[in-house]
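One chain of protein is taken out of this complex; the other chains stay put.
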Amino acid sequence: MLTTVDGKPLKEALAYAQSRAKRRAFLLVLPLLVFIVVSFIFPIGQMLYKSVNNTGFTISKDFGTGVSTPIMTNLAEWFEENPQGTEPTEEAYAALAADLVVLRELKAPGQAGTRINYELSGSRSMFTKAARRAQKLEPPFKEALVELDEDWANPSLWQAMRTASNAVTVNFYLAALDRKRADDGSVTMVPENRQVYVTLFKRTLLLSLMITFTCFILAFPIAHLLATLPLRKSNLLMILVLLPFWTSLLVRTTSWMIVLQSQGVLNDAMVATGIISDENRIQMMYNQTGTVIAMTHILLPFMVLPLYSVMSMINPSYVRAARSMGATSWTAFRRIYFPQTVPGIGAGALLVFILSVGYYITPALVGGADGQLISNLIAFHMTKSLNWSLAAALAAILLGAVLVLYWLYDRLIGIDNLKLG
Amino acid sequence: MKLKTALLATALTSVGFVAAAQEVTVMSWGGAYTKSQVEAYHKPFTAETGIAINSVDSDNPATPIKAQVEAGNVTVDVADVEFSDAVRLCDEGLLEEIDHSMLPAAPDGTAAADDFIDGALQDCAVANIVWSTVFAYNKDNNPTAPDSIDDFFNLADFPGKRGLRKSAKATLEMALMADGVPAAEVYGILDTDEGVDRAFAKLDTIKADIVWWEAGAQPPQLLADGEVVMSTAYNGRIFNAAIAENQPLEVVWDGQILDFDLFVVPKGAPNKEEAMKFIAFSTDTQRLADQASWISYGPARKSSGALVGKYSDGTTDMATHMPTAAENLGNALVNNFEFWVDKDAELNERFNAWLAK
Partner (left out) sequence: MALPTHASTLERVWHYTYLTICALIFLFLIAPILIVIPLSFNAEPYFTFTEKMLKFDPTGFSTRWYDLLLTFGMNEPDAVRDSKWWVDAWNNAAWINAAKNSIIIGFFATVIATTLGTIAALGLSRPEMPGRRIIMAILISPMIVPIIITATGLFFFYSSIKIQDWGIPYLGVILAHATLGIPFVIITVTATLVGFDHSLTRAAANMGASPTRTFFKVQMPLILPGVISGALFAFVTSFDEVVVVLFVGGLDEQTIPRQMWNGIREQISPAILSVATILVIISIALLTVVELLRRRSEKLRGMSPQ
């Protein structure tokens, strides 16, 4: 065994000497790591937690004082004592009536009803109406409640209440995939006219693939040109690639809106030169075409730059050697040049794909109805319908997909090889 | 070099710090509507009380309000919201209750409770205007003028794109009315699954030609640009574009859907007292009549009707442009807020699914 002068095993001595250097390197990174974990990782984790935790049916918070009170406690107790599948008895209805009285005092029937409304539409008004008359309800409670609204006897309602009594639930993930729980607790698809999320996920993937492919087709020629021109000229042309990259996203999207709309520059030019008639203006905006064109333009630099950096490393003598041995220029390209560019294509394609899957602004402005991507629906649930748990569930699924792709990128290309010109 | 950097940093920071005077933040819908409120309510209020008003805009103030209260981060003191949103938010405990006794009486002495139109006073909200969703067209693009809601859905006789609000509310009712349902039965039919299917089927007939709008300022722009030949819109915005900006736009009142807009105060608003003062001030008889001189929305008080005169340009008579004018109420529908309080979530989900197909 090798040892150092003072008898220590060489391996240990080396590890010890290196450990100081390692610690120093790590300490340099630590401030930033802490910052990112606190200001980025943790908030996202907190939001994703909402996707499995919804207290709409379990806790009521008074927004004026900030005090939280548990609600629907009697019903929750009954659910615990009686397993899945038990018919609601008079006891259950009594518990429900007692809870409705509490709801009225706390002004929370809307909140509890909304939580059930996510599972069973129309329930919200049942809760608000019943809570208004909660004080006057007399036993037998089952008849009293059914008289108010016959849906109180609906087994789907009881199933929904049973699941909602537990704040921790996976139902929002089910909803994010167009599924719901049937009366017996099994998982089924929602009615066809309400299925939207799976379609949107598929559409997001498809459009992103199309955008990636279009970017590739457009980026390859100019990357090749930039790589093979003398450095002075290629730097000049590179400015034409970098200028869009450095221009504000909103500016680029606005310009496309102006260029592509039916009364826009492109259509006007085509009508003026007689290519199309005035009534047949091509609809390139507020639909999928608009989304694809605008996003290709925005993501093109991300494809050009990795391709360029790979192509500029390719030694031209290989192609010359192939030509000298009799290959046509097409064969030389196909068999010698193209395979060497594959790492660059992979890097650019993955990067463009990852970025386009998460895009929000451009589809919101130019996508119209059928050019929307999943991020637009996440934003809808965040800001308009305010179903934050569903938004978080959709976001979690999207994030999962992106992380898988990110991991793939790391395995195949390596994060440290990410170059931006 | 270091001193310079420090000075620069301090200078930049101090530019950002703004002294917080007493002020009320009012959130509204933007564009011409906000302008009418600024002229009729905000400026006179500041002149009389010295409290500054910070006016902010949103496509639909109800949603930022809810988000703010639930997140515990309320920065808005007063918001202008639609009827069903006001009721729903109040039910959920997100709004402060408003004491109706603080509202001023009419000039002839009638108490506020009697002076306001039926339904204008709610537990947590006070109505300011009656507005309407109508459809409008551009005279330059339409050789024959459309005159009924059926024409909106008639692509054969009236070719061209249509603008529609990207929400189920008002869109579904108009579809049913165009399909022949009389106004009185619309909500009854919409309450059933077949009714909803029927509305979507009617919308399907024009789906490919629809351009969806979300902000109130978009329809006049789309019509003026020629992007669409007809569009649904908030009636006051079209009036503004037609009269103030001389655009060749015309409103069709057939199939209009009337609604209230109300002032609400979110729970936990930072300046609650001043907010209540503002509401009492801006919903008095004269103020509501004043706003009608800036935009064609009807005042929510009966006593204001008599005071409504001409538009701010001094020449146009406002009376005929009001949603509540007798000649415009031929085939009108009053928005059923209870229906939407219940069904908003479900129908919007179906609407999104239909959009995505």
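Residue numbering begins at 1 within each chain, and the chains themselves are lettered A and B in the order written.
As a convention for this text, a residue touches a chain if its C-beta (ideal position, glycine included) is under 8 Å from a C-beta of that chain, and two chains touch if they have at least 3 such contacts.
Keep in mind that what you see is a predicted model, and the values were worked out from it rather than measured.
**Student:** Could you tell me which of B:Glu39, B:Asp57 or B:Glu250 touches the chain that is not displayed?
**Tutor:** Looking across B:Glu39, B:Asp57 or B:Glu250, the contact with the absent chain belongs to B:Asp57.
**Student:** Touch as defined at the start, partner being the missing chain; which of A:Gly7, A:Pro230, A:Gly274 or A:Pro339 qualifies?
**Tutor:** Considering all chains, including the one not shown, the answer is A:Pro230.
**Student:** Where the complex has a chain not shown, which of A:Val5, A:Leu32 or A:Met325 is the residue touching it?
**Tutor:** Within the whole complex, the residue contacting the unshown chain is A:Leu32.
**Student:** Per the definition of touch given earlier, which of A:Ala134, A:Val196 or A:Ile354 contacts the omitted chain?
**Tutor:** Considering all chains, including the one not shown, the answer is A:Ile354.
**Student:** If the hidden chain were put back, which of B:Ile117, B:Ile189, B:Ala215 or B:Ala356 would touch it?
**Tutor:** Spelled out, the listed residue whose C-beta touches the missing chain is B:Ala215.
**Student:** At which residues does chain A meet the chain that is not included here?
**Tutor:** 18, 21-22, 24-29, 31-33, 35-37, 39-48, 50, 218, 221-222, 225, 228-232, 235, 237, 239-244, 246-252, 254-259, 261, 263-265, 268, 297, 300, 329, 354-355, 357-361, 365, 375, 378-379, 382, 388, 391-392, 395, 398-399, 402, 406, 410, 414-416, 418-420
**Student:** Given the full complex, what residues of chain B touch the hidden partner chain?
**Tutor:** Touching the missing chain: residues 12-13, 15-18, 25, 27, 30-31, 54, 56-57, 59, 71-73, 75-76, 214-215, 217-218, 221, 225.
Assume only the chains that are shown with their structure count from here on.
**Student:** How many angstrom between the C-alpha centroids of chain B and chain A?
**Tutor:** 32
**Student:** Help me check something: in the complex, which residues belonging to chain A touch chain B?
**Tutor:** 62-64, 66, 106-111, 114, 117-118, 121-122, 124-125, 128, 193-196, 199-200, 203, 261-263, 286, 368-370, 372, 377, 380, 383-387
**Student:** Can you name the residues of chain B that touch chain A in the complex?
**Tutor:** Contacts found on chain B: 60, 63-64, 66-67, 69-70, 72, 88, 91-94, 96, 161, 166, 197, 200, 210-212, 225-227, 267-268, 338, 341-343, 345-346, 348-350, 352-357.
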